[in-house]
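I'd like to ask you about the structure that follows.
With one protein chain withheld, the remaining protein chains of the complex are depicted in position.
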């Protein structure tokens, strides 16, 4: 009987422990709420911008281009969001770095050194990012922050 | 006096006629309506897809990825929409062509030979396109068509 | 009479409200005039350059390479024109910015920080751009400006 139990335990324990770990992720519904808040902030200031939200792999979940925004911002907004996920930090960190003379950061593939890209964290995981482009980079940053504010609201 | 008039007319007529011509374009509000209709159709069928809407230059205006859609569709939906604008025709035309043996179409840069990309016309101009990817290409096509139906509604 | 009104209302209401807005655009004939002026300016100075003119989506309408121009300029001229359309501003703005120390601008996708790319505006819309490459960037800029002068001539 004791042997049986041992054998059984052994079986249980030998069941592969593959991918028992899990990580949170962002849904389209959440992305829409973030984008709504960002869009409202942009319209409030009469700023024309592109809003891009990506998942933890840097892949687009949602993009909106406010009428009249320069088309270059379609790519820049995505690049900022991707940069924020790829390096788990605000693109402002790179902008500040470059401004302080760390020009070498410009050679980092996929890094954008302009404010407006913010990572989204949950339980220690970077689950996605928002990228804004269209106005001055500090203004882009204001809109990005406004988007992520909905994550903290009561 | 007659000379004066002639000179004056000459001046008027020599004012450059640059870019007097105009073409219609698509707004974010319209793109949202199209996307809403496409998204509703997709959810009604429990199909997971990416919806991409581009302007007349092939640049994204709006993108939505329904939860659970394969990430490959993020790029494919955009590529289908771009193909529809770049060649002013449904991507089904290329799919049918290839199916009928015109395999050479696969060497066309920016052409996608899979149903699901539809151009949007207005007054003879191609003002943009919708691209859908995620399910079978004929199903993608059903969703794309459902999106554009809002353009004809009363 | 009531029927008439109903019929009339029906007609009005069935007109789709989509894309009533319109924007000016540039024609090949206009692009040729611009290129003629730019080419004349280049030949006058014995400068070998590539002249590129793009539409509001950044797509080429016209390209001319004066004999003897370095082939690298074929891509650079297009990149400058694209940059001017994508960001609705002269590439000189980026060149000046970088020269003044705003090195971060170098991380903007599709932005070229060299004079020689000028956007073309009409009624508040950016309808295209000219890009020149081949000589010193300030000389490229002179040619680009000469090209656009025809737009203002009487």
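Order of writing sets the chain letters: A, B and C. Residues in each chain are counted from 1.
We take it that a contact is a pair of C-beta atoms (placed from the backbone, for glycine too) under 8 Å apart; a residue touches a chain by one contact, two chains touch by 3 or more.
Only a predicted model underlies this, so the values are computations on that prediction, with no experimental measurement involved.
Touch, as defined at the top, links the missing chain to these shown chains in the whole complex: A, B. Checked against the hidden chain, the listed residues B:38, B:51, B:66 or B:114 yield one contact partner: B:114. Residues 11, 14-16, 18-27, 30, 55-59, 122, 127, 151-154 of subunit A touch the missing chain (whole complex, contact as defined above).
Residues of subunit B in touch with the missing chain: 70-72, 75-76, 79, 94-95, 98-99, 103, 106, 111-114, 137.
Following the convention adopted for this analysis, only the chains that are shown with their structure count from here on.
Distance between subunit B and subunit C, defined via averaged C-alpha coordinates, is recorded as 22 Å. For the pair subunit A and subunit B, the distance between mean C-alpha positions equals 28 Å.
Averaged C-alpha coordinates put the centre of subunit A at 33 Å from the centre of subunit C.
Each of the following residues of subunit A touches two or more other chains: 71.
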